[in-house]
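Only a single protein chain was left out; the remaining protein chains are all shown in position.
Letters A, B, C, D and E mark the chains as written, and numbering starts fresh at 1 in each.
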């Protein structure tokens, strides 16, 4: 089984971090390939950056397909609350997994109320939006922010642990959460440390998505093409793929 | 990995059928044990039968625990819409999976709107209730009934295919479903045939639950004991385990 | 008019307490009979105990029916948030009343936002679930716990008053409740004292259910058998009634 | 126990009809007084007429209070979906019951999904609004209209039976209702005939409200004055009570 | 373009204040006429006063129509949370605007979560009700009260600023509001001062409604008469218009 894990931003260190988490969650027979877009921003902390990332991932998948190199059984979008899964689900016949949604699914399976601890307060609303549209908000006790931006978490995940633990503790005490979801792919790798401090299950989104990708592929299932994820009418498009038009290889 | 799959009713043929579906969905390194309660009804088509089944499964788990024979990494409750998962989650430290909830989780991952096709019309409301309490009703397009009771489906699953296909086709056309969940453990084994006729993904609950059990166990996660699933205060209880009091072995 | 009031647990003192509250709420022409199951637990503080209680009450009703002794115009289930009403509604042609639902109905009639004060925090979620499924959660300001378990409240209701008053006062001040529902049948009898301290109406569930039973019976109405409460298909059942199989008389 | 039943419109025949239904539902020890406002419209089929009725009932209650003649234990507002209950609840210390809300409460107690059959299609939305604000819409399968206006139903209730039965039958078949609420006080008296034809319980709102009034008064409860129903600040008001200013006696 | 702005209460100073705010928001080609009912209360702080105001405005519109003096392109109801818009929408062919709804519409257009700061706590619930029925509650972070009644705000708007600012600041900090709606027509004229202190946009309802009236009239649109706002069946009505029957001119 081959799984393509997409880091929606262009940070090399975060791509490495995500790959590590994905490989750790993968079964022995799984081959994980982790890639970042050809263009975009080094971290995603706004709606504008998120749209840019969505197009960057679409572009990368288009390039791989064009080159006959798209040879994967599943795709994981490793941005927590970012846009893009629906577009890739239209473009591909293999299933596409979003780490925010996958975290929430796992949280439902092991608890009754989960909270998300993300980076900046400005990312709370987009995450709430993603969960609502995914139909996964009813058991969400809260989305909270640790106050550090994505780049800071990316550059020093260990240093972020205390802020995340503090906010997660508030989610447990004040909001009644019994499961915590780490709300940023850059937090991959610190789940264990946070669990140890809090005593409640803590979910890493990248691991959750890889695990669910393996489950769905193992069931022989993929995205339904009977509804909104059917391939689009392919209206004429200029400068596409953008990375190609930009001469990036 | 050892998974205990519980048939909530006492039908031997359905236990066999469920075991077959569970084994088919299990990875090569998974050991599946399928059991039915010591007492209860041979099929579940009412709230009363469902409560009886919940207690029957609790009893079986208590017996296994008492005898030091509970040696499983996860439990699957193979009743679609039946009660009981929450009680077992309280009793056990390993995670417990319900086939209705697991079907809905998988449906979310591969489509936008799912419908359930169950047995009798009287089971529609309880399934709606389970999905609502599990926070998984927002993307449910409909719960429909094929009109055959559980025993009939159990005794002749092949013969039930046409009724299920007809109702599922209505779900796709009239309700906009792009994924179908088979709403009875007795329907395990006909998913492929229904998919072939409808052209939309069809989910077998037992397979879905086994796949998700493997995913969660693989992630090293289990039921949160920080909330409602903490072990109960164990008030004094008479005639417990009931099967023991009844002299059943 | 004859009303059967069922204590879902096996505590003799709570059965007595419930009977007292029921009789006090009954009209002069009402005959109240209060019964506990043949088996079960002495208090209900978990999902497992609640399912056991549901089956215990089903068993008792089956025994009474079998013996030709079911001669009641209505049944009251005196467990706050416990399972079982729907199963009894299937089994019987007379109406069945649940004290959590009845408390909420009365609360709607006399206020705009009610809070429930129950025993342990672990019982909050099940009560929220019951109200949601009953369609009675929209005006529920909060479900709060006084921190005492059912057995403690049962053994010393007077001693529990202060804890209940404190929590109810928070519901009024912090959650905007203008009516309080006592969330445990064991709290019957202290409504007046709590009202006196808080100055807002306080509802005792047993009294509420008896009053509504009288209202519905007086209207000549009973459970609709046109939907989910129609009698079940009566699949073959082993060891039923359980109390009979256990040799209890 | 003395209950004041208010017909919100000025039709003498409907006042008589309502009084009959109320008396039939009253216990032997209940004294029912039925009154219509001093001014207003002879039937209520619009928002404007409903507001006028609310003020008419406020005026009548103010006149009775002023004259020292308000000597009732409860008030029933006999308009289905009409405004006014909240204003009277502010003005009075005894509890006030609305027939739409009371019908819905009784429907919850005896079924799982109820439908309302009212007069004109234009009254559907206001009834939906009332149920939503009362927190009683979750189990409402539909509000349907028989197509006859209030005056027509008032003048010939028997003649309206067939239209009501037809629409109620659609509610049962198409919307899954297992209980029917008659959505107009002018339909009082035909519940039995409709039940006979449909085989599902049919609720007359006036009877439901009288029964619930008796239940609440019997419990020694009344409107909470701790919230929105506290007496108003009594800003200076001109020409009040209006009927007095109009010289009506 | 001629716009009729209705003050639902009879306070002359508030009518003047509202007129000032409306004129300030009107385009140069707009003619604003501000009127109060012939009868009613000098401020609205209860449901009873609100119903009286609804009838007072209906009466005024009926008088104007009767006299052939209703020559307006739009009507604005300048009561925040008061009843009446739907009745006027039925009576008139020109569009009718409610300041609570219009404030919420503008808030949606410029922010993500708005809070309302109204007068007394008792007005919170009615405002919540209006927003819910208008389908505009999902983005409402909170409705808060500054603790001053309408007459006090009316007589000294400047003096009320600090209380309003304090409560609005809590809405921003505690509830996450990024837009504030002034929840009383008597607060017209202090929006600028509050904005200056809080640094978030503050919406004056009268200005919002005049702006939206101009927008809708400019689009050539008006109230749909295909649904609930179709003219009523005009049942015979006594003493109508009331002000006429009272001999007021």
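Heads up, the rule we're going with is that contacts are C-beta pairs under 8 Å (C-beta built on N, C-alpha and C of every residue); 3 or more make two chains touch, one makes a residue touch a chain.
Note that the structure is predicted; figures quoted are calculated from it, not measured.
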{"item": "Chain not shown: contacting residue from E:22, E:136 or E:194", "value": "E:136"}
{"item": "Full-complex contact with the absent chain, from A:1, A:64 or A:125", "value": "A:125"}
{"item": "Interface with the undisplayed chain - residues on chain A", "value": "9-10, 39-52, 54-55, 58, 83-84, 86-87, 89-91, 120, 122, 124-126, 129, 132-133, 149-151, 227-228, 230, 232-233, 235-240, 242, 245-246"}
{"item": "Those residues of chain E which, in the complete complex, touch the missing chain", "value": "25, 27, 95, 97, 101-102, 105-106, 108-113, 134-139, 172, 176, 178-179, 199-201, 203, 207-208, 211-212, 214-216, 218-219, 221-224, 226-229"}
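Criterion: only the chains that are shown with their structure count from here on.
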{"item": "Chain whose Cα centroid lies at the greatest distance from that of chain A", "value": "D"}
{"item": "Chain closest to the middle, measuring from C-alpha centroids that were averaged per chain", "value": "C"}
{"item": "Label of the chain whose CA centroid is most distant from the centroid of chain E", "value": "B"}
{"item": "Inter-chain centre distance, chain B versus chain D - centres from mean C-alpha coordinates, in Å", "value": "45"}
{"item": "Chain A-chain B separation of Cα centroids, rounded to whole Å", "value": "29"}
{"item": "Overlap residues in chain D, where contacts from two or more other chains coincide", "value": "112, 227-228"}
